[in-house]
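Structure first, commentary second.
Left out: one protein chain. Kept in place: all the others.
Each chain gets a letter, A and B, in the order it is written, and its residues are counted from 1.
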Amino acid sequence: MNLTLLAEKLNLKIRCGGDRLDREVSGGYAGDLLSDVMANSKEGDVWITCQSHQNIVAVSVLKEHAGIILVLGKEPDKNTLEKASREGIPLLVTELSGFEAAGRIYNLLHP
Amino acid sequence: MTLREIADLLDARVLAGEKHLDTEVKTAFSADLMSDVLAFAKPGSIMITGLTNPQIVRIASIVDNSAILIVRGKIPPDETITLAEELDIPVLSTKYILFETSGRLYANGIIGCVRKIEGPGSVIPL
Partner (left out) sequence: MSQKCEFSFPVEGENFDDAGKVSVEIKRLLKGLGITGDILRRTAIATYESEVNIISYAWQGTIDVRVTDDNILINIQDSGPGIIDIEQAMQQGYSTANDRIREMGFGAGMGLFNIKNCSDGFEILSEINKGTLLKILINR
């Protein structure tokens, strides 16, 4: 499963990194505490969060996530968007809640 | 699903509110940010979070959550449990991460308690 397919299935909107959506999504991590995501998420995870400030990009780069999905209709602020574009981290948004997004993605990855 | 079925599905420990395990839950809201719970969680939904401080119990009481499900194997401090018993809010703790927890519950028919986000309506200045 790659991000293009996930975006299509969940009707996610792409905010940046549209050229890197062919990355393989090996798993998912949902959480809003940066220290927790730093500690527990894995390489290749798609990170589902409602945190939109720029610090999320550094976490995602360090953990080598496949991409970030912002939930609950949150939009990345200007700095977040700039950083994510520069670092090549795909940033997608949805009006779904974190539970709903994680629930659906999990079930797409584990049919 | 009942809280008992949720506990079974997720190998969760019941830390408070044993007597409410037959309560039926249809919806869930997950967040580590309590402001989001206050903004979006609906009455009767189960709150899923990685936080463990007593605040989560007071917030569950404020928004009428049916229960709190703590993820990532965190065990809350005694004050949280005491407060949960006092305010009559069941508390469960599972070792699964939030992603896995959400996926399993979703596969068993639990849906998100909010589907679309709406901004504030018209509010009169006082």
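The criterion applied here is as follows: a residue touches a chain if its C-beta (ideal position, glycine included) is under 8 Å from a C-beta of that chain, and two chains touch if they have at least 3 such contacts.
In this text the structure is predicted, and so the values were computed from the model without any measurement.
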### Summary
Only one of B:I59, B:V91 or B:C113 touches the unshown chain, namely B:I59
#### Entry: Residue numbers in subunit B that touch the chain omitted from display
31-36, 38-39, 43, 49, 51, 53-56, 58-59, 61-64, 87, 119-121, 123-126
### Task
Extract the touching residues of subunit A with respect to the undisplayed chain.
33, 35, 50-53, 74, 77
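Assume only the chains that are shown with their structure count from here on.
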### Query
Which whole number of Å gives the spacing of the CA centres of subunit A and subunit B?
23
### Query
What residues of subunit B sit close enough to touch subunit A in their complex?
28-33, 36, 40, 48, 50-51, 72, 97-100, 102-107, 110-117
### Message
So in the complex, the part of subunit A that touches subunit B is made up of which residues?
### Response
27-33, 36, 40, 48, 50-51, 72-73, 95-100, 102-107, 110
